[in-house]
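Here it is: the structure, laid out below.
As you look at this complex, bear in mind that one protein chain is not there, while each of the others sits in place.
For reference, chains read A, B, C, D and E in written order, and residue numbers begin at 1 within each chain.
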Amino acid sequence: MDMILRIIETTGFANLQWSNIIMIVVGCIAIYLAIVKNYEPLLLLPIGFGVIVGNIPYLQGLPIGVYDTVANGAPQNSVFSLIYWGVTSGIFPPLIFLGIGALTDFSSLISSPKSVLLGAAAQVGIFVTYLGALMLGFTNQEAASIGIIGGADGPTSIFLSSQLAPHLLGPIAIAAYSYMALVPLIQPPIMKLMTTLKERKIRMKPSRRVSKREKILFPIIVVIVAALIAPGSLPLIGMLMLGNLLKESGVTDRLAKTAGNALLDTCTILLSFAVGASTQAVRYVDGVNVGFLTPRSLGIFFLGLLSFGIATFGGLLFAKFMNLFLKDKINPLIGAAGVSAVPDSARVVQHFARKYDKDNHLLFHAMAPNVAGVIGSAIAAGVFIAIFR
Amino acid sequence: MDMILRIIETTGFANLQWSNIIMIVVGCIAIYLAIVKNYEPLLLLPIGFGVIVGNIPYLQGLPIGVYDTVANGAPQNSVFSLIYWGVTSGIFPPLIFLGIGALTDFSSLISSPKSVLLGAAAQVGIFVTYLGALMLGFTNQEAASIGIIGGADGPTSIFLSSQLAPHLLGPIAIAAYSYMALVPLIQPPIMKLMTTLKERKIRMKPSRRVSKREKILFPIIVVIVAALIAPGSLPLIGMLMLGNLLKESGVTDRLAKTAGNALLDTCTILLSFAVGASTQAVRYVDGVNVGFLTPRSLGIFFLGLLSFGIATFGGLLFAKFMNLFLKDKINPLIGAAGVSAVPDSARVVQHFARKYDKDNHLLFHAMAPNVAGVIGSAIAAGVFIAIFR
Amino acid sequence: MDMILRIIETTGFANLQWSNIIMIVVGCIAIYLAIVKNYEPLLLLPIGFGVIVGNIPYLQGLPIGVYDTVANGAPQNSVFSLIYWGVTSGIFPPLIFLGIGALTDFSSLISSPKSVLLGAAAQVGIFVTYLGALMLGFTNQEAASIGIIGGADGPTSIFLSSQLAPHLLGPIAIAAYSYMALVPLIQPPIMKLMTTLKERKIRMKPSRRVSKREKILFPIIVVIVAALIAPGSLPLIGMLMLGNLLKESGVTDRLAKTAGNALLDTCTILLSFAVGASTQAVRYVDGVNVGFLTPRSLGIFFLGLLSFGIATFGGLLFAKFMNLFLKDKINPLIGAAGVSAVPDSARVVQHFARKYDKDNHLLFHAMAPNVAGVIGSAIAAGVFIAIFR
Amino acid sequence: MFENIIQNNGFNIALSGILVVFSGLTLIATTIHLFNKVFERLHRGATAESDTVLPKKAAAIPEDVLAAITVAIEIYRKIHFETLQSQITFIHGEQQSAWKSGYKYGQRLSTLRKQ
Amino acid sequence: MFENIIQNNGFNIALSGILVVFSGLTLIATTIHLFNKVFERLHRGATAESDTVLPKKAAAIPEDVLAAITVAIEIYRKIHFETLQSQITFIHGEQQSAWKSGYKYGQRLSTLRKQ
Partner (left out) sequence: MFENIIQNNGFNIALSGILVVFSGLTLIATTIHLFNKVFERLHRGATAESDTVLPKKAAAIPEDVLAAITVAIEIYRKIHFETLQSQITFIHGEQQSAWKSGYKYGQRLSTLRKQ
């Protein structure tokens, strides 16, 4: 009888709290959005499942959760903590960038280099939010990690947090991926607000064809320039461009294939799951609750949304500004794609423009600021790393 | 001349012992069974090869074997010890479960939930053997790790041993995998003994079709319930169900594909090889022989076989017991599939039943207790972890 | 203004040195050779890119480069240092051998066992160069690691250096891979010098067919014999033969497929990139420049070329020597393939022979000493490990 | 003989272990059963419509054409996606795996049969 | 309200950060642009020849045969290589991805059109 009581004590039922139940419901909602609404399912589904797993309570002392490491006093590093190490050490994001590089075609950017500026303008959101986070009392390191959410790039956000503010990694990662998934809901209202009907109907002429040589030179040029300007961006940009070179060289197809499939998928599953599992609702360290369900997380979510909005806003505004000087006007909508969130925000632009002129295909044009946005936010992350480390 | 002698001293010939030769022959037999008899070749082949590699003697001090780590006094962590770390840290088994989940169809279980009880009944073998091991003088932790062999699940056995009795990992893993490979030899006699001719001929009516929604809800329900009941099972059940959700969701096919192929295969090769290589015939720690060729291993093999037998017995008996209450009788043979050993024991049931009625196809029905057995032994492992850590 | 200056200080421009620019140009040349000349692109391309990344300067203190580990005083292990750990720990080379084994067909060797001696003769280059390196003042460990370059086997060279002379890993790896890529330039002149016109035209009769059983027994025999003779070769030979057994057994196709694709490619990308990134032009440790652009590296490159030349020379000479005793003369050109560099040097032989008799196909015959050379240099590495550890 | 067991509280542990395993799996079975019931009830209305629509559509396609389409789709799938190498294969009246073209085909046929 | 910003030198950092991002990306754009210009100039002579050779070769093959060949090559590619599952798909007048057979085919056609 005594034994049965002891076993019941070890079950999760005995330790279940309301906050855990709330988080489990949140996890289920993420899975629902992934499957039914098809919002970034490759990320939201494992994250949602991770949230459920991470919020099942267990007796203190069992090495199960992502925070149960020998360093934290557990008798053994738990399996989930070993997976989570791939996140906190910062190694998963660059490997994911390697795979993304092996899948991305930068032709659009090469054929219209001026679109790069739109990718730069959207990063204004990062720095404005950094200021906002400082105002709310976050430290420099924390503020930078929160601001980067506006870069709309999950791996970049996670990488920066892992380097500057590992204790905020959970909410920042969740916020970044959530807003990326919600791009089709967040961006259109801002696009409507910022553009006139006439602007939305601007057609752009087809880009020139890009030669194989340019595609091969591109990753080499980008890595040298970006890393000289912001060496802190080297892990991300270096891997992104290595992957792209493997793809474009034409002589390393099998490496590009593995980088863009098995390696990318493995890192995606493990990173997303571990990030999800790191969102324990309540977690005490030295008597202080540093869990996920705290006002701090709410602040981060609010600032993240702000960051996203300002980034979209900045891209649109700068596109209109560029049109003052350009002979061949660009459609300002493609400025919204500067946030990155590849390729979702480019698709949103395409979809939005076709509502007003169904033969106006902006997808290819929007891809240029879109991929420039990836490079831009990696550089922004590099700047923060250089200053705050 | 002196140098030549010194080099000859370093060769394996100079250090070869009879016990090593015996183990090398054992390894060759495992490879033979894998290739010629096709007994679980994906596991037995790399294990057998590992046994050969692990029993080639070398001069003390060279960092080569799986036990040559800095912690054990070697000048450097050997390559094989790094691979073996994936076993002792417990990370390979959950990753293998992730892949198995991405390949397993739980339809049969969803369509006849009552079969779950057969998967539970077969786990009685685990606990009876735990008692038997205690009787033979093993400690609680050791007895639990030995008992789990009856769970007929390699990764679960390895995971539990790595958490509770790492020093017995080698023989327990070998015993678990050997008996899984020998399921077609071990189970039929017990099935013959326990069933009447009439029972063997019972036909079961086709199961109902399972909807996609049920398949998606299943992994979420299982992980929540199983983990609340036995939080220690979370690493195994969590990963198994994540893999299954990736498969069934329909929106993450590429992740399921990688989890079920590249990741599963990589972990399988490395785990099986390392487990094999950990079976050094003779190995002294503080003057005590803790090698594989000791009476202790014989005891483990004996208890493992017992555990397997009782598990099969328990499943069959409980099926007959259930028939006392059921209107639509089940074929008691499917109870034997409750041990897990997916899908071999289900195949054995199918094959055995067709000997008596060649149109009686039980495979689909036997899969239900079969996969329930996987969940059941993971829960049993979770219980042991909760009590004995 | 002050802030801008501080940021400019952190950029690479402020820290760029001539030596870095030279190395970046070297990296670009490697990429050029890989893409345009198709010299071992799977290795040279990621190495070249790594050289570029490794030579972009950054402010001291940022954890970016492969040498920035906590052990070296960095605040955090950099991502690149974590990847480089796979090289220095010696784990990537055996995993690469696992994949190579799963792709290699040893039929040619099995059907003409005497060719094995040519694979042995070519290893003379290793030991002669070892003596040469001693003469130039290198230590025993360093000399052995340099000599192994003549084994013409990247993973073996890296593995041996990681065990004996980790501080020379960069130049040794680069030299080994460079000369392997340059096999089509290095070997033909020596082949011309050492053979008569009549010898080059010798045709060899087709080899006998090899049974499946022999192919399955081969890896088991090789691992036992090689490891007994030189236990230090176990990590390399063991993995090579495990991969081959997975391929030839016919029952583990899916494991062989993963070992030879996803796993091999992943390790190849990460190893090549990390080796490239380890070639920082200038690097001070305790006030001493241990960078890549030092006379020491020149010495290693010179000795490596010597080693390669003697190895080719040795193989050719021994083939001529064997012809003194053989009834069915072998074409001495296949001796040059004994250096390994699979399958490039076998192809060079084929190509060279066809210049003199365009119907003389030596490729299959040259594969025998070629794969024997791999085993031979792994044994040589094993000998060095046994003596010098 | 039973000393070590008693000393280690073995019988209690074994019994409670069996209990937890049984109750865990029973709970899973019950939850699944309940969900099944709930969805069945929810769906009864929805399927009523489709019952009248789908069969006609399916009936309009001759069975041999259906078979040809199925084969074409299967080859297309095999070429364009890699198939998951399924470790578990079910031999069952109507295949259920979404990875086999038999899935959709079977469903339509079964609708026909049930008429 | 702005205390924490001023104390942390926030405005300076934000401004210089934006500056670095803009100058970095501008530098990349400029470098690419320059390279493009250089190669265009270098190639003007080289392409002059091919302009006279390639079209004839292409013109000699009827468009429907070309289409058939393209399909054959595409199926060959799909079977013999695994396709990279591209996350990014471009809908564009003439496809540019080297992973699609439209590439070579499109190039030839475009040469025809430009005549």
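Following the convention adopted for this analysis, contacts are C-beta pairs under 8 Å (C-beta built on N, C-alpha and C of every residue); 3 or more make two chains touch, one makes a residue touch a chain.
Every value quoted in this text rests on a predicted model; they were computed, and no experiment measured them.
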| item | value |
| --- | --- |
| Touch with the omitted chain, as defined above, among C:23, C:152, C:194 or C:379 | C:379 |
| Option from C:69, C:104 or C:331 whose C-beta touches the chain left out | C:104 |
| Omitted-chain contact residue, chosen from C:21, C:221, C:298 or C:326 | C:221 |
| Selected from C:200, C:257 or C:389 as touching the chain missing from the view | C:257 |
| Chain C, residues in touch with the chain not shown (by the definition above) | 100, 102-105, 107-108, 110, 113-114, 116-117, 119-120, 123-124, 126-128, 130-131, 134-135, 137, 139-140, 143, 206-207, 209-214, 217-218, 221-222, 225-226, 229-230, 247, 250, 253, 256-257, 260-261, 342-343, 350, 361, 363-364, 367, 372, 375-376, 379-380, 383-384, 387 |
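One rule holds in what follows: only the chains that are shown with their structure count from here on.
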| item | value |
| --- | --- |
| Farthest chain (mean CA position) relative to chain C | D |
| Whole-Å separation of chain centres (CA-atom averages), chain C against chain D | 51 |
| Numbers and ranges of chain B residues touching at least 2 other chains | 229-230, 250, 254, 257, 261-262, 383, 387 |
| Chain D, residues touching no fewer than two other chains | 13, 15-17, 20, 82, 85 |
